[in-house]
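Reviewing the structure listed below.
With one protein chain withheld, the remaining protein chains of the complex are depicted in position.
Letters are used for the chains, namely A and B, taken in the order the chains are written, and counting of residues starts over at 1 for each.
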Amino acid sequence: MAPILKMENIVKRFGELVANDNITLQVEEGEIHSLLGENGAGKTTLMNVLYGLWQPDEGTLYIRGQKMKLKSPRDAINQKIGMVSQHFSLVLPLTASENIVLGDIPARNALIDKNETQKRVLALAESCGFHIEVQAKIEELSVGEQQRVEILKALYQGAEILILDEPTAVLTSQETKELFKILRSMTNQGKSIIFITHKLREALLTDRITILRDGKIVSEQDAKSATHAGLVEAMFEGKVSVREHKPIAARERVPSLEVRNLQVKDERGITKVKDVSFDVLEGEILGIAGVAGNGQKELVEAITGLRKVDGGNILLKGEDMTNYSPKLCRERGMAHIPEERSKMGSFNDLEISDNLILGREGKPPFIYRFLMKLFPILNHLPIRSFAEKQVKSFNVMTRGINMLARHLSGGNLQKMVLARELAWEPELIIAAQPVRGLDAKTVEFVNERLSEQREKGKATLLVSYDLDEILGLSDRVGVMFEGKITIFPHDEINRSKIERMMVGGGGGEEQR
Amino acid sequence: MRFRLSPRLALYISKILPLLAVLGIAFGVTSILIVISGFSPGEVFGGIFSGGFGSVYRFGQTLNQATPLLLCALGLILVFRAGIWNIGAEGQLYMGAVGALIAGHFIPSIPGPLQLLLMGILAFIFGAAWGVIPGYLRARFNTNEIITSLLMVFIAIWFVAYLIKFPWRSTTAAGFPVSEAVWPTAQLPIIPELGAHAGILIALGLAVVVWFILQKSAYGYRIKATGVNPDTALYGGISVRKIIVTSMLLSGGLAGLAGMAQVAGIFHVLADNISVSYGFLGIVVAFIGRLHPLGAVITAIFLGGLLAGSHYVQASLGIDVTVVHVLVATIMLALVIQPFIEQRLENLFKLH
Partner (left out) sequence: MDFFPLMVPVLAATLRMSFALLVPSLGEAISERSGVYNVGVEGYMLMGAISSYLVAVTTGNLWLGIVAGMLGGAALSLVHAFLSVTLKTNQIISGIAIWLFSMGFSSFIFRTVGITDAIEGFAPIHIPVLSDLPGIGPIIFHQNVLFYISILLVVVFAIIMFRTRFGLIVRATGENPLAVDMAGYNVSLIRYVSVLICGAMSGLGGSYLPLAVMYRFNENMTAFRGFMALAIVIFGRWNPWGILGGSLLFAFVDALQIRLQAVGVPIPFPLLLMLPYVVTIVVLVGVAAVIKRVAIPRKLAIPYIKGEA
C-alpha cells in the first residue's frame, strides 16, 4: 500500500543554513511516526513545510499518492493535514466546543445549533477515547486539556494526518500516558500521526522512528526493534567537540552562585524547574546542557530576576537574592546575556551607544557628577568614548556608534550585547544560548571572551542547547531534563552519557 | 510587488508624496466646502493665514492659542514616548485650572511673580495628581490607561462645573456662571507689542526643559527605552512601573500648567469654557510633531495660527467658523495618516 504521505528530497535553506538537506520521509496510513532529533536537527522546519507555512526550495510532496503544492496552512487543512504546535491558537474566553467548531459552525435558522455542536464534539472526543468539558472556557482548562482541544479542533477540520510538535513539553507524565492512549485510538481509526520529539522513551512508544541530525535523515528504525543505545548513537554519531577544553582540576573554591531547591512555574502554572540545586564556583564555567523546553528558560529567568520563584533560594556570594529585581541583580554584579538578543538583549530602534549604556545609564561615568543624586544628566562625551572603545575591542562591525541596533547582523549584535554585559567586571555571568545562530568566527570570539572571564576568576553559568559549545567551554557539565539537573564533576564528563541524559535515556543503564 | 527605482528617488517619493497627497486632499475637501459657502478658497486660506500671521498683534493671538496646545503636547510627548496612552490631558488641564484659581484667588494677593509661581506650582500639582491616578492604576492593576484617563476627563469637567455653579460661584459677574476673578497680581503679564500673555514664554521654556529631559537625562533615556521595548528595559534594570507613574505625573502636571495659562493669561476666572479641547488637540499636536519638542512647538504655533486665523476670517469675511474647524480637523487627519502611508510606501519600495 502506498504511503499516505511522502516528502521526497525536500531541501529548505535559510540563507546559508540548510535546515532540511535532501530529506525523504514516508508515513504509512494508521501509524504513529516519530521524528527524533535534538535542537536544530530540522524537525520543526520539515513539519512547517508540510503544513504549508514554508515552501521547500527543492523537493516534492505526495499526499495520498498525489503530487501537491501547499502554499498556506489553509491548503494543508484542505488536504486533511492538521498541526498541533507548542503555541496554541485557541481563543481563551470561548468554550472548548466553540473553539473546536470555529471553522465550520453548525447552524439552524441563522442561530448556532448548540445541540448539534455538542453532539459533534462529543462524538469526536469519544471516538478518540477521551472526555473533555466542552462547555468549559479555554482559560479555565489545564494545559493538557487545552492540548486535547487543539487536537479535536484539527480532527474537526477533517485532519487525517496529524502533526504534533513536542506535545509532551507541557504535560505531566500522567497526561503523557493518556495522550498516547488517545493517539493509539486515533490510529485505530485510520489516522496517521507524526510525532516530533527529542525524548527517547517517547519515540520508542511509536511505530517507526526517523532520526534527523543536522538537517539530514541519518536513520529509520522500527520502534519495536530499536534500542536506547542505538538511537543515541544515531542521533549524535560522529559529533566531535570543536574545541577540547581541559577542565581545570578541582581545588578549594568559593561558590559564587548557589541555587537551593529551586522551584519555578511558567505562566501556565506548570512547574518547569523541579527542586534544582547546584553551585557555580568562582573561576569556573558551569555548562547546563539539554534540549529546549526542559526548564532552562525558566531557570535563567528566575536567577536573573525576570520571573518569580515558587520555592527555594538563590544566593550570590552568600547574599540571598531570591526574587531580586533585575536592577538589584545587576547591582550585585550579575551580568545576563539573554537568549533573545534582539527581543530582549537590545533595543532595535535605539542607537548602539544607547544600547551599550543600558543598566548603567544613571551612574558615573555616564552622568555628570554635579547633581548626580538628584537629577542624573547624561554626559555624552564619556558615553561616546565608552561606546567607541567597546565597539572596537569587541569587534562590532558597524558604520558608527550612532547606527540603530536593528542594522547589526546577528553576530555583531551579540558582540554588542557582550560588550555591554562584560564591561563592568561582573562577578557572575549568566549566558543563555550565547552562540545560537552565529557564524563560526563570532562563535569563536564569544567563546574566547567567556573563557577570559573564567581566567579572571569570575563565575559563569552557561545554558545552551548546543552540546559542542558546552563541552568546549565548561569545567563542569550539568544536564537539564524535565526540570531536573544532574551535574557531572569535571573528571566524569562523558559525552555519550550526557547525550543519553539529554534525551531521557537515563544515567547509563540500558532500558531495552 | 516591488518597484525598481533609484534609492534616492524612492526615498523622496516615499517621504514627500504622502505629505503632499494628504495635504492636497485636506485642502481640496475644504475648498469644496468653501465654494459651497459662496467664498473663494483663495480668500479664505489667505484670510486664515493673514489672520494668524498677518500682523504682530495677530501673531500674538496665535501665540495665545499655541500656549495651552504646546503645554499639553509637551506632557503628552513624555508619556507617549514611554508607550503610555494618556488621553486625559483635557481633564488634567481643568484640574490644573482649579489649582491655579486656588492660588490666584483664595490665597491673598501677593507680589505678582510670587503669586504666579504659586499658581504654577499648584496647577502642576493638581494636574499631576489627576494624571497619576490612571498611571498608578495602569502600573499596579494593568488597567487600560486610555479608558481611565478618558473617564477622568468627564469627572474633571463636571467637578469644575460644580465649583463654578455652587461654592465658588461669582456673585458679581453676570451671565454665564464663572468663579470669582483672580487677583490682578495673579494675571500673566502681557508681552508688549505682541499682545500675547507671558504664558508662551513659559511654554517655550518648558519645551526646552522637556527636550533636555528627553535628550540629556538618564530619566529621559529610561522613558525612551521603556517605549521602544519594555521587555529589554526591564531586563536592563529599568523600573518600568516607576516610569509609567512618573511620566503620567509629569504629563498631568504640564497639562495642568496649560489650565493655569488659560486662567492666569486669558480668562482670569475659572469657567467651563476655558479650554476648546486643547487637551485633545494636544494629542494630535504631539503626534504630528513626531513626539519631539521642537516638532510640537512648530505644530502648536501652526495650529494656533489656524485657530486664531479662523476667528479673524469669521469676523472679516463672514465665512462660517465651522469651515475653518473642518479645515483644521482635515489637516490634522491628513497629517496623522501621513506617517502610515509613508511606511506603506517604504514597504512597497522595500526601503529601510
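We take it that a residue touches a chain if its C-beta (ideal position, glycine included) is under 8 Å from a C-beta of that chain, and two chains touch if they have at least 3 such contacts.
Worth saying up front: this structure is predicted, and the values here are computed from it rather than measured.
Among the chains on display, the ones the left-out chain touches in the entire complex are A, B. Of the candidate positions B:148, B:232 or B:299, contact with the hidden chain is made by B:148. Interface note for the absent chain: among A:105, A:381 or A:440, the touching residue is A:105. Among B:33, B:139 or B:181, only B:33 touches the chain left out of the display.
Although one chain is not displayed, its contacts with subunit A can still be listed: residues 73-74, 77, 87, 89-94, 98-99, 102-103, 105, 107, 110-112.
The set of subunit B residues touching the chain not shown comprises 33, 36-37, 85, 87, 137, 141-144, 146-148, 150-155, 158-159, 161-162, 165-166, 277, 280-281, 283-284, 287, 320, 322-330, 332-333, 336-337, 340-341, 344.
Heads up, the rule we're going with is that only the chains that are shown with their structure count from here on.
Centres computed as Cα averages put subunit A at a distance of 47 Å from subunit B. Residues 216-219, 221-222, 224-225, 228-229, 231-232, 234-239, 352 of subunit B are the ones that touch subunit A when the two sit in their complex. Contact residues on subunit A toward subunit B in their complex (touch as defined above): 304, 306, 325-327, 329-331, 336, 338, 343-350, 354, 357-359, 361-362, 366-367, 375-378, 380, 407.
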